[in-house]
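Pasting a structure here, questions to come.
On to subunit A.
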Amino acid sequence: MNEEIIFAALAALTIVAAIVSLEARQVVYGAISLAFSFLGVAGLFILLNATFVALFQIIVYIGAIAVLILFTVMLVTKDVEAESKREPIRPFAILIAVALAVVVSLVASFSNFTNTYAVSSNLTVANIGALLTGEYSFALEILALILGASIVGALTLAKLDKE
Partner candidate 1 sequence: MSATQPKMELPREEKALVAALSSLGEKVKLAFAKPNRIKIFAERNDVVEVSRFIRDNLHFDHCANVTGTDFPKDKQIEITYHFGSIDGEGLRRIILSLACKVPSADARLPSLINEFPSVELHERETAEMLGVVFDGHPNLKRLLLPEDWNDIPPMLKAYRLPGRLEGE
Partner candidate 2 sequence: MVAQQVETKKPGTAREGPGLSILVGKMKEVIQWAIADPMTYLANWGRLYSLWPVHLETACCSIEFGAVSGSRYDCERFGILEAFGSLRQCDLIVVHGTVTRKMAPRLRWIYDQMPEPKWVIAMGACSITGGVYFDSYNVLPGVDQVVPVDVYVPGCPPRPEELIDAFVMLQDKIRKSNIR
Partner candidate 3 sequence: MIPLVDWIVLSTILLAIGIYGLVAKGNALRLFFAIEIIVNAANLNLVAFSHYLATPNAIGQTFALFSIAIAAAEAAVGLAIVVVAFRLNKNVDVFRLRKLKH
Partner candidate 4 sequence: MSIVTGTFRALAAALKQLPKKRMTLRYPETQLEMPGYYTYDPKLGVAKPGYKGRHILWLDKCTGCQLCSIACENISQAIEMVKVNRAQPNNKKSIFPQVDYAKCVFCGFCVDACPFYALGMTDDFNLVAYTKKELVYSPEKLAVPPKVTRPKVKVKFEKDVAFHE
């Protein structure tokens, strides 16, 4: 029973914060709301017995990405931004989104997915570490390369206006 309540609360937090992040008038509020959405997802990960992923989500998403976003927003937004001229598209977009959500949800609910899970002991950090260094070590190296490349790219972009 408790699990369901927590799930509902976290899901509500995630969804509402996600909507607010897109719809808040000030982008700064949107960015902060996005951080709450990330936090909700992290809570959902804990509910899914993936604590390590949840903590990683917090450290990376909130400690780095949300802060970076917020910083960019504060740097970029001078006054209240002039909203885009795409207002007519909005109802259309809402329609698409709702249709997508409804259709996929219906499909998912009619399919026979399992509703039970086994509490397993091989979901620990050690297992993740074994996978990362063993089976997916090549992916890990590629990932390191991607991260390095992204840092180089970001630095290049930041240096662009200095010249």
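Picked so that all candidates are chains of the complex that A comes from, given by their letters.
Definition applied: contacts are C-beta pairs under 8 Å (C-beta built on N, C-alpha and C of every residue); 3 or more make two chains touch, one makes a residue touch a chain; residues count from 1.
Computed from a predicted structure; not experimentally measured.
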item	value
Identity of the candidate that touches subunit A (this complex; choices 1, 2, 3 or 4)	3
In the complex with candidate 3, residue positions of subunit A that touch it	3-4, 7, 11, 14-15, 18-19, 21-22, 27, 30-31, 34, 37-38, 41, 44-45, 47-50, 52-53, 56-57, 60-61, 64-65, 68-69, 72-73, 75-77, 81-86, 89-90, 92-94, 96-98, 100-101, 104-105, 108-109, 113-118, 120, 122-124, 127-128, 131-132, 136, 139, 143, 146-147, 149-151, 153-154, 157-158, 160-161
